[in-house]
Structure formats: structure tokens, C-alpha cells
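On to chain A.
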Amino acid sequence: MTIELNDYLFVSGLLFAIGFFGVLLRRNTLVIYMCLELMLNAVNLALVAFSRFHNSMDGNLFVFFIISVAAAEVAVGLAIIVALYRKRQTVMVEELAELRN
Partner candidate 1 sequence: MDFLNLFNLLLAVPLISAAIIGLFFRRGGYVAAGISLTAAFIIACLAFMVLFDWNGTTLSGPEYSYTWMQFGDFQIDIGYYFTYETATMLAVVAFVGFFIHMFSVGYMDDDKDKGRFFAGLSIFMFSMLGIVLSSNLFMIFIFWELVGFSSYMLIAHYWDKDYAAAASKKAFIVNRIGDFGFLVGIVWAYYYYGTVDFAEMNALIASGDKHAETGIGLLLMCGFLGKSAQFPLQVWLTDAMAGPTPVSALIHAATMVAAGVYFMVHVFFLLTPDVLKVIVWICAAMAMLAGFWALGQNDIKKSLAYSTLSHLGYMGTALGLGFPGLAIMHMAMHACFKATLFLCSGSVIHACHHEQDMFKMGGLWKKMPITGWAFLLAALSISAFPFTAGFFSKDTIISAAFGVGAETGDRSYFAIWIIVLVAALTTSLYMGRMFFVVFMGKPNSEKAEHAKESSLWMTVPLVVLGWILSVGAGWFVWDIKWADGEMNGIIPADTAVFMMEGYGEAMSNAEDHGHPIHHGYGGGWDAAHHVVKETGFGLLLEFASFVAMLAGFVFTFYYYGLGPKSDRLQTTMPIIYKMLERHGWFDDVYDWYVVNVQQRFANLLSVLDQFLISGLLVRGTAGVAGLFGMVSRSLHVGNIHGYVYWFLAGVIIFGAFALGVLK
Partner candidate 2 sequence: MISEPTLLLLSIFVPLSAALVLFFGRSVGNAGVRLIAAIGFMVPAVIAVYLWMGFEGADKSHMGYAFMGAWDTGLRDSVGITLLLGLNGISMPLYLLAGIVGLAAGIHAMYSQAERLHLYMALLLVMQSGLMGVFSSIDIFFFYFFHELALIPTFIMIGIWGGEGRRVAAMEMTVYLTLGAMLSLLGLIAIYGQTGWDTNYGFSLIGLQEYLSQHPIGDVASDNIFALLLFGFGILVSLFPFHSWAPRGYAAAPTANAMLHAGVLKKFGLYGLVQIAVPLVPQGAIIWNDWIVWLALGNIVIIGFVTIAQRDLKLMIGYSSVMHMGYIFLGIATMSVVGIGGAVMLMFAHGLSVALMFVLATAVFNRTGTYDMKAIGGLGPKAPVLAAFFVAASMASIGLPGFANFWGEFTVFIALWENHAWAVAPAVFGVVISAIYGLRAASNIFFGPQSDEFKQVSSHREIGDITLAERAPATILLLTLGVIGLWPMGISQSIESAVTDQAVFEQAPIDLKNSASLDAPEETTVLQIAEEASANEQGDQPL
């Protein structure tokens, strides 16, 4: 058998699910953030697969944007986490729940 588009999609979907799972599971904000990156990657994979199989360049170009955006996001996000750590000396979500009702 040959590899189908669906196989790639499955992998990407699996990655997405795992990423989501990680976000749900972990309490370390850094790890949560990593998992989010993972989800973005899953999207990338799907995109590339689609554009390859459907013979359209737009997907690949989109990936380019996604990567750059992700990079920027990471930079800002980490900056926030660091700044917060300076205040609270922790990166654990349940210890970062001062704002509540």
C-alpha cells in the first residue's frame, strides 16, 4: 500500500490531540506552552500534506507564516512567563490563580 493523505492527517490530528492533552495535563506553564507549539506543528503537517496532495502552493506558503508567527508568539510568551516568575517565583498554573472570583 502507499501512504495516503489520510495517514498524514491522522498523524497531524494525533499530534494535535496530544498537544491538547498536554495542555490539559501539565501544570508547568512552560510545558503547557511547548504543547501549544506542538499543536501548531500538527497544523503545519496537515497543511503541507494537503498542499502536496492537492497540488497547491498556498498551504506551504501559509506554513511559512505560521512558523514565523509561532516564533514571535514564543518570544513574547516566554517573556511574560519570565516576568511573572520574577513576581511569583513559580511557573505552576494553580499557583498563578490570584485573579478569580
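The definition used in the following text is that contacts are C-beta pairs under 8 Å (C-beta built on N, C-alpha and C of every residue); 3 or more make two chains touch, one makes a residue touch a chain; residues count from 1.
The set was built so that all candidates are chains of the complex that A comes from, given by their letters.
Keep in mind it's a predicted model, so treat the numbers as computed, not measured.
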TODO: Name the candidate, out of 1 or 2, that touches chain A somewhere in the complex.
DONE: 1
- [ ] In the complex, go through chain A and note every residue touching candidate 1.
- [x] 20, 23-24, 27, 29, 32, 93-94, 96-101
